[in-house]
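Okay, here's the structure, questions in a sec.
Note that this complex is displayed minus one protein chain, with the remaining chains in position.
Per-chain numbering from 1; labels A and B assigned in written order.
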Amino acid sequence: MSADVELDHMTIRFGEFTAVKDANLKIEDGEFFSFLGPSGCGKTTILRAISGFLEPTEGEVRIGGKNMKGIGPNKRPTALIFQNLALFPLMSVADNIAFGLEVRGVGKAERRKRADELLDLIALGDQGNKKVSELSGGQKQRVAIARALAVEPAVLLLDEPLSALDLKLRQHMRTELRAIQQRVGITFIYITHDQGEALTMSDRIAVMSQGIIQQVGTGTEVYENSQTAFVASFVGENNPFHGKVVGTEGSDALVDTAFGRLRGRNVRGMQPGQSAMLFVRPESMSFANGDAENVIESQVLHSEFEGSFFSVFLRGEGAKDIVMSMTNSGDLPQYQEGESARVAFKAERALVLPVGDVADE
Amino acid sequence: MRDFFQRNGAVISTYLLLAVFFWVVMMIVLPQAYMLNFSFRHDLLPNQIGGPKDVYTLSNYEYLLFGRPGDEELFNYLHLTVFLRTIIASIFVTLLDFALCYPIAYYIAQVAKGGYARSMILLLILPFWVNEILRAFAFRILFGTSGVINAFLQTMGILDEPIDFLRADVALYAGLSYAYILLMVFPLYNAIESLDHNQVEAARDLGSPWWRIHWRVVMPHAKPGIASGCTLVFMLSAGALAAPQILGGPSSLWFTQIIYQWFNTGGNWAQGSAYAIVLLLACLVFVLTVMKVFKVSLGEIAR
Partner (left out) sequence: MSSQGIQKLMVSFYILLFFLFLFAPLFMMGAAAFNDVEFPQVVPWEGFTLRWFPSLFEDDLMIEGFVNSIWIGIGVMALSVPIGLAAAIVMTQVHKRLQTVYYTVVVSPVLMPGVILGISTLVFWDKLGTFMEAEYESFYYSGMFLTIVGQSTFISAYTMLVFLARLQRFDRTQEEAALDLGATHVQVFWKVLIPFLRPAIFSAMGLAFLTSFENYNTTVFTIQAESTLTTVLAGKVRMGTQPDLAALAVLIIAVTLIGALAIEIAQRREQRREWAAKAAAAKAEREAEAIAAAAE
């Protein structure tokens, strides 16, 4: 069965509160797709609507082209990995994995065989008889994945499954998850607030804020070609400059800001007179030599050495600093506090976007 | 409702609703409502049903107040006295239990440590697994005219003649206090246990005398427990039947005994229902008073 997942103008309300507003997208069969956003942005609500724990207030969810309205979670070709894993504490590891088969009436021997195969897949071959409470955090994680895979879902839904793990294990599990997905070849829909997870694992990402899907695209797309102020500020670090569009030149726009006239790519086709935000990533900035374009005259506040790179903080608009980062190539100059500095960036590395909410740091 | 069915599935939802309906409607609400209705009826023979006497009446309640119409006495002194005595004695038993249990509850909750406290709790519970009737019986052995206490006092030369503790109701009050003591200890213990011992230390540090620590720190904290314990003990004492039957003197009646008589020898269920309603009202008034005085909710009392 083809297992593309479509959200067709889906809106979900809880009383007065709109949790998800007009979500509209298609996730391809076999894709690793992430919903990325801060907590409370509606991403978990979308996941629960796909898995069947919630019905959309408006619009529909389609899996493999079939409208899922009225189909309960136990009848959908999806399996969900819960944030807290929700393993059954009173069953052995193998019984946990075989639960989905048990409730489908699969015989005991067959169940045991499938459980053993999956235990091998997650490298816990000899631990099937253990109690869940005897496993480490990472092992529980893998058992949860195996339990979900046992029912051979067409779509695996993952609700921030790594958030409870420590950093090292989290990074290890990212690689492992991606490898498992490629091995089993089914659609993974992944929910996270951690952009590192989303960027490293996903084929495509939907960035969400306040119930609205802001942008859908590959990791590179959302990072390099952010379409809204929120995406630009939430995915990676970015320096915003507030101003007004004063003119357009080809695919660029000119914006008057507190630091003078700056030029960036007019990706949203803004017109002169409109308020805008111009975003430049820290790594796109450098010290200006000669008469480069997009020069910013500022003052060094302080600098931070972070090993492979080096960050310089400059006085920006209001309370917000401008951050510039440079790779450590071995010959970095030192900057003193209060020193005046001229920095610049290339127009093709800057984005001019409509004013909008930015993500909190 | 749709959410409820969606969440639990049709079969389980049906079970949940049927079970709760049966309990709430058939076992709690309707029987109480019917008893209330019944208390306003004449006691009828089957052939009188539907007849001229099958109407609402206050006569059952009037009987409690004034006795049989045409009696010499103005009021039904016998029953009213029993009623008042039941209430006052129950309040007395409640206060006695509180006074007895508070130090123990405080000691186990705040002073005793780990295993010791655990063993004490176990010891507290043990006597209450013994049947209520047998516990009352034990008090009969203790307080009877040939009982242990009389024998002891006589041997010591304090008494010449045995005291009839049963007739003097001493056995009854002691037995009631004993019967429901656990229901005072546990709410008190639970409430005091949740108090951070540092608060007591802090108060002591500030130079509070011990009684003030209890009055100002421990008791206010334990309010829900006190309310809960007092309510339970009062209710059970006022509603007790076994202990008064066994330990009450021949002349002393408990209000529940009169109710019992209406149902048994008296054979007037309607009259008995009216008396039961009066008892229920008295209990209700007590609970509401406690809730008001202690400013606690019903949820905190019945846990």
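In the analysis below, contacts are C-beta pairs under 8 Å (C-beta built on N, C-alpha and C of every residue); 3 or more make two chains touch, one makes a residue touch a chain.
No experiment lies behind these values; they were computed from the predicted model shown.
Peer 1: Specify the shown partners of the omitted chain in the complete complex.
Peer 2: Result for the missing chain's touching partners among shown chains: A, B.
Peer 1: Of the residues listed, A:N67, A:S136, A:Q182 or A:S251, which one is in contact with the missing chain?
Peer 2: Selected residue, touching the omitted chain: A:S136.
Peer 1: Taking the entire complex into account, which one of A:G59, A:P73 or A:G217 touches the absent chain?
Peer 2: Result: among the candidates, A:P73 touches the missing chain.
Peer 1: Which residue among A:P56, A:G100 or A:G243 touches the omitted chain?
Peer 2: A:G100
Peer 1: Quickly run down the residues of subunit B that touch the omitted chain.
Peer 2: Considering the whole complex, subunit B reaches the absent chain at 4, 7-12, 15-20, 22-24, 27-32, 34-35, 38, 100, 103-104, 107, 111, 122-127, 129-142, 144, 146-148, 151-152, 178, 181, 231-232, 235-236, 238-242, 245-246, 256, 259-260, 263, 269, 272-273, 276, 279-280, 283, 287, 298-299, 301-303.
Peer 1: Which subunit A residues touch the hidden chain?
Peer 2: So the residues of subunit A touching the missing chain come out as 51-53, 72-75, 78-80, 82-84, 86-90, 99-100, 102-104, 130-131, 133-139, 147-148, 150-151, 168-169, 172.
In this text, only the chains that are shown with their structure count from here on.
Peer 1: Can you compute the centre-to-centre distance for subunit A and subunit B, using the mean CA position of each chain? Integer Å is fine.
Peer 2: 62
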